[in-house]
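Reading through the structure tokens given below for one structure.
A single protein chain has been omitted from the complex, and every remaining protein chain is retained in its original position.
Let's turn to subunit A:
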Amino acid sequence: MARDGGVSCLRSSEMMNVGIRGMESPPLDVDEVHVLAVDDSLVDRIVIERLLRITSCKVTAVDSGWRALEFLGLDNEKASAELDRLKVDLIITDYCMPGMTGYELLKKIKESSSFRQVPVVIMSSENVVTRIDRCLEEGAEDFLLKPVKLADVKRLRSYLTRDVKVSNGNKRKLPEDSVTVNTSLPPPPPPLINSSDSSDSSPPLTISPESSDSYSPLSPVEIFSSPLSSQLDEEDDVLTSSPESSPAPEESPIRRQKMESPGLD
């Protein structure tokens, strides 16, 4: 698990031990959904990654709006050579972040020619109507209240399929909007690589590992009573190359259109 504030890029299992932009990355399988997640909180980043991976998405997680722009190649004026191969199907970002807020990131994405069509979802711990409205007006696809649940992510996943229909459904998540969570998980995603980099410096892009098959899991007691970083060092480096399969969505796929005027419930 990436402990630093860098990017955990789970784009491809072939990318390992490098955490650097500019390295050659194989193009994503066109059927794989790739989500860019942006959150300054490490815990939230890991949880959103987990939720997205459970719903069979590939995830790149970064810790700031700046890192997100850097990843997208929007941080400078010259077009990134990587752009042709960069496929991002959804961007999900926290609202409250130091430096650049999620709202500011949203604006920059919507101003860009390359990524303005990518749906952007905002997450926030505060249910502030003016905030929600502002984001929706700026083109956010949806607004999720934190802590984000599996049901929320599953709903997002339903936007992102090949066949699209336009819908003007209400996109605001309200506290009373609770959906019964189907907790039966799809086949677990293949284990990822463990980065042995546990230094304090944060490279811009790092691989976020998960436990491998040969990892003997520590009990919660052991995890709990010793610093997590020392446990991460003990994990083995294991590669897997099997991509995740995307389960077919159960309901007919829809893509939500930007709302003209979000109604209040």
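As a convention for this text, a contact is a pair of C-beta atoms (placed from the backbone, for glycine too) under 8 Å apart; a residue touches a chain by one contact, two chains touch by 3 or more; residues count from 1.
Assume contacts and distances are computed from a predicted model.
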item	value
Name of the absent chain as recorded in UniProt (options "Prefoldin subunit 6", "Histidine-containing phosphotransfer protein", "Barrier-to-autointegration factor-like protein" or "Pyruvate dehydrogenase E1 component subunit alpha")	"Histidine-containing phosphotransfer protein"
Full-complex contact with the absent chain, from A:33, A:46, A:106 or A:160	A:46
Touching residues on subunit A - with respect to the absent chain	1, 41-44, 46-47, 50-51, 54, 96, 125, 146-147, 149-150, 181, 183, 185, 188-189, 191, 210-211, 213, 217-221, 223-225, 227-228
